[in-house]
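Quick one: this structure, given as structure tokens, is what I'll be asking you about.
Missing here is one protein chain; the remaining ones are kept as they sit in the complex.
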Amino acid sequence: MSHSSFDRRSFLKGAGGLAALTALGAGGLRNALAAQIADDATWQQAKGTTINFISENTPPTTAIAANLEAFKKLTGITVNITQMELGALVQKVALDFGSGRSAYDVIYADPYQIVAPYRQGLTDLNTLNGKNGLPAIPKGVGDFIPTQLGAAGYFENRKSLYALPYDCPTMIWIYRKDLFDKYHDRMAADLGFDPTPSDKITWEQYYRIAEWFNGDHVKEVKYGTGHQAKQYDSLQCDFSNVLMAYGGEYFNNGDRVGLLGSAEPGPCTLDQPAAIEAATFYQKLLKIADPGSTSWDWTGLANAFGNKRFAMMPQWHEFAGSLESGDLKGKVGYAPLPTGPKRSVNLYGGCGIGINGNATGKQQTAAWLFLVWATSPQTQLAGLKSKAGGGTPTRTSVYEMPEVQKASTPPTDMPNMLTADTMKVAWQPDHIGLRPKIPSWNQADTAVFTELSRMLAGQKKPAAAMKAAKRKVDSATGA
Amino acid sequence: MTTRVKRPGQGFELAMMTPALILLAAISLVPLGTMIYMSLSKVSLIGGLSLSFAGLANWTRLFTDPDIGASWLRTVVYFVATVGLEMVLGTLIALLVHSLIRGRNLVLSLVLIPMFIAPIIVGLLGRFLFDPSFGLYSWLLASTGLYEGNVMGSVGPAMYTVIGLDVWEWTPLVALIVLAGLTAVPTDILEAADVDGASYRHKLWHIVLPAITPILLVALLIRSMDALRFFAIIFITTNGGPADSTKTVPIRLYDIAFRFFDLGYASAVGLTMLAVSIIIATVFVRVLERREATP
Partner (left out) sequence: MTRISHVTSRVMRFVLVGLVLAWTLVPIAWMVLSSFKPDNVITSASPQLIFSPTLAHYQALFSGGNNLWHNITASLIVTGVSTAIAVVLGAMGGYGLSRIRIRGKQHLAFWIISTRMAPIAAVIVPLYLMFRYLNLLDSYTGLIVAYLSFNLPFAIWLMTAFFDDLPRDLEEAATIDGATKWQVFWRVALPLMKPGIATTTILCFIFAWNDYAFATTFGGPGTSTIPIAAAQLLTQTGIDWGQLLAIGTVVVCPMAVFGLLVKRWLVTGLTLGAVK
């Protein structure tokens, strides 16, 4: 730990220098910081190599793709980026591993769909970090937000490091600030409590706020709440916030199974009273939600919010960037999700990037250099400013940079940072929600969202749905 | 086959077939063998592909998996509805286009467009048209009061929509094939019927339809093969939901193979699909042959 406190101090110094360097313009800044990480010879050691990076179509990758020239200039390495939808990516990566090849050297490693089932296919990054003349991760792994490093980087224990935290979409409460401001007093009077979104509001109160908006009080929106309840991964994510807030868990020791993961999680606990209570509430909530909800995944939901169909939604925080660039600019508010009988839960959906274990020699060296660069503070800062998209940083140090802190209040050139205060809370161990990280997660996920979809369609009662889900999860995990 | 020309051996015919057969065997028998072998194994992808013999485990699971059974029922509905509608509508459109005197070429080439658009794009176009917040068709349905709910998010309408998209894409293919058949119906027969004062319906039932039956079966065979194979439209729109209501066997197979990577079980499911296709095709081909035997 002494190491990381040293890093922190040295970083703060760096941050001061950073502010000064900003004046030099982005190019100068990048080179100066790259020089802090390693010297030119170290950066250039895999010159002339070409590596392939397979990634989900996600904002940080879009920003990096727009900035690849800088990496090529620094290292002489050519990076080909292939972006695709997550399902197609998992298929490609699994086939790559299964056929023992390294068509993709750098892999966007979803903790649940890639790290948990296929971790043996990934290189242990500890064997590269600062070893054999390779550069070390700037500021050490301790600079990554601890919950994210645990969830995205490790499996079962902290011996092998499979991936570095790369992006960090997390579900929060996104709402129409303009409407909540305008109707605050009427709502407070009608409902009997202060409706301002925060983790002090309970899910029951969230329901009542949604119901209030459904009534004839407002012309601006038709419905109170919208959800990503398509029979898909998004439905499981949306439900997990409620489930864990009510004290329900997928498995015993949910915290451990969520953070580090487990190959043998034991029997599924979705049939326990707290989980059934959560499902009952979720069914009730979806009955008054925008009826479009059952066909929306997260993108459909964000679109509908942009179309002013409803006043609030549980949604991934990285949508702030696109919402703040549409006609809702300045009218959107962010808060941690409501609290349940147990706590407020904000589901984490971040990913790391790792290196294909079949990559060897120069390929592996080049892949490591790319990892160091792509997750470095300066690249994350550039991502925040990128016009091409950009995600939110996974490093504590970036959030502490003065210019980033300044950007968390409007007007801002880093719209994603408007969520910064919310995220600081959401990523605390007592606020973050972590799905089970188990090798058979895809089967378990499918069982859960299929049963939930049946429940929402009115084909099953909450208790029956949860029991059926438990049965299927157990048969998938072999418990 | 009563030809009087003396034929010396069949070497030439064999030589003509050989390249095609060798290539076909390579790209079909090897995968088929692999599938059969995998269906008897437990397949693991981690650390390189490895197979361990599992006996009939995948097959017993296949016959006890209630989800697969439910998917087969949905597949029957989907199959009968899409292929049935495509055949009926395709034939009607072909008759209509055939009866046109002016503008026939123009109408036909417009009607054919959908089949040139990849199913994946058709599916996305469907999502665009039926999106509850900005879809043109959702808006039309709601403003005419026909359906106010969420089309792709409700059990029932979701299935009608994916069937509708498939019918939209592939009816043109059937229409085209049937039209070709109609063009071959000798016009003098039709004209003779006209002189006799036969009604249109009479002509249709007793002259036209019997004449085009073989080609209808060809169209039916082509569409049946593909109705079981193609899954892109459902995959990109509902992906089986809501409440599994559009989860046909190909979609479930995709899940098993590429989301769960349970490749042994996937092979067993795939082989049953192949068997079903072959049975359907056999029936159609038998009917076709019987038709041909009786001129």
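To keep things simple, chains are lettered A and B as they appear, and every chain counts its residues starting from 1.
As a working rule, a residue touches a chain if its C-beta (ideal position, glycine included) is under 8 Å from a C-beta of that chain, and two chains touch if they have at least 3 such contacts.
Being a predicted model, the structure only gives us computed values, none of them experimental.
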{"item": "Candidates A:236, A:303, A:339 or A:356 - the one touching the absent chain", "value": "A:303"}
{"item": "Among B:91, B:133, B:154 or B:245, residue touching the chain not depicted", "value": "B:133"}
{"item": "Chain not shown: contacting residue from A:36, A:83, A:160 or A:272", "value": "A:83"}
{"item": "Subunit A, residues in touch with the chain not shown (by the definition above)", "value": "52, 56-59, 62, 65, 80, 82-86, 88, 91-92, 95, 99, 101, 103, 169, 298-299, 302-303, 306-309, 318-319, 321-322, 326-327, 389"}
{"item": "Absent-chain interface as seen on subunit B, which is shown", "value": "1, 3, 5, 7, 10, 12-17, 19-21, 23-24, 27-28, 30-32, 34-35, 38, 49, 93, 96, 99-100, 105-121, 124-125, 127-129, 131, 133-134, 136, 139, 168, 172-173, 176-177, 179-181, 183-184, 197, 212, 214-215, 218, 225, 228-232, 236, 250, 253-254, 257-258, 263, 266-267, 269-271, 273-274, 277-278, 281-282, 285, 289, 292"}
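Keep this in mind: only the chains that are shown with their structure count from here on.
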{"item": "Distance from the mean Cα position of subunit B to that of subunit A, given in whole angstrom", "value": "40"}
{"item": "Complex contacts: residues of subunit A adjacent to subunit B", "value": "87, 90-91, 94-95, 97-100, 117-118, 120-121, 229-232, 290-296, 300, 303-304, 307, 309, 440, 442-443, 446, 450, 453-454, 456-457, 459"}
{"item": "Subunit A-facing residues of subunit B, complex", "value": "45-49, 131-134, 149-155, 158, 238-245, 255, 258-261"}
